[in-house]
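One protein chain omitted, others in place.
Showing chain A:
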Amino acid sequence: MVDFAGYDMPLQYSGIRDEHLAVRQRAGIFDVSHMGEVLVSGDAAQGWLQQLVSNDVSRLDDGQAQYTVMCNQEGGILDDLIVYRGDQEHYLVIVNASTREKDVSWMREHGGGELDLVDASDELALIAVQGPRSVDILEPITTLDGGGSLREMGSFATSRARIAGVPDGVNQRISRTGYSGEDGFEIVVDAGGAVELWDALMAAGGEHGMVPAGLGARDTLRLEAGLRLYGQDMDEATDPYSCGLGWTVKLDKGDFIGGDALRQLRGAPPRRFVGLRLGPRHIARHGQPVIQDGRQVGVITSGTFGFTVGTAVATASVSPDFDRDGDVAVDIRGSKASAEVVPLPFYKRPRGDG
């Protein structure tokens, strides 16, 4: 177990490789209760969220979620978030554990007096089931409050739900979201019912080959899937265009914090975000220099071994004059490992069977 933002977190159970491959082929269950949950309510909620985040919250219908970033006035990323809309007056925002306190202070500071904002992180747990068998595992034990089938639920859809085995009165919200590149679900649950939920999911997942998975596999899976990690791939000195998240910025939605700066940055962001494929013996790590034509042109933001793609993969932040077609190397502890620039993500799940 490792300490992660004050939580004792499992880094691995059976091993990162086993867990990684289980999630790609069958399913894995992750305890990600360290993530923060912020509840925003009231008739001012939508207008206020619009001010705060880069994406267009008004495009969400009831029961939908979206990925977005929250920027400071300079367009630097304070955090990346998922915003869930229950209804027009009830939103749930998932924030990163390491930035939770900073995020909540920022939100309060920029929310005005009337804002109804509750940091419910200590009262709520978050359990993710990820992998192609997720729907087979969850469907038989899940009843959606609004009716309808879990299988028919769209990507980034969200609903209150009841899961068999969890005591009555325990609030649960299930969403077809995740951080693995696979089909899957995330369940927000009252902390008091989290153990029962975990046990119910483990019991249902057994026959489908689901395994518990830790933070180690979570990182290798998300990186193969080209998903960003706050604090590593981006921080307050990074704007969304510089880390390939320009698609989360909707400049046409009207004014929002950081919008003016982002309008300026859009045409010529100071950095570019690229995917690198290395040989199987060359794992690049965060902070290592990226070299082109004998000079440093960038830095590795994340690197690992991609168990599904079968080689080392990395993401890098590079200067705008970086030549995608030129020779690229990573300085790994003094020795140069050649790398190939490839489009993100490194891994895309096969479609059609779920």
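Here is the rule we use: a contact is a pair of C-beta atoms (placed from the backbone, for glycine too) under 8 Å apart; a residue touches a chain by one contact, two chains touch by 3 or more; residues count from 1.
Please note the rule applied: contacts and distances are computed from a predicted model.
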**Message:** Looking at what's absent rather than what's present, what does UniProt name the missing chain, "Glycine cleavage system H protein", "ABC transporter permease subunit", "Cytochrome c" or "Transketolase"?
**Reply:** "Glycine cleavage system H protein"
**Per the touch definition above, residue among A:Gln50, A:Gln130, A:Gln172 or A:Thr220 touching the missing chain** = A:Thr220
**Item:** Touching the absent chain when the full complex is considered, from A:Thr99, A:Gln130 or A:Thr304
**Value:** A:Thr304
**Touching the absent chain when the full complex is considered, from A:Arg108, A:Arg151, A:Arg263 or A:Arg281** = A:Arg281
**Asked** If the missing chain were put back, which residues of chain A would it touch?
**Response** 11-12, 15-17, 216, 220, 280-281, 283, 285, 304-305, 312, 332-333
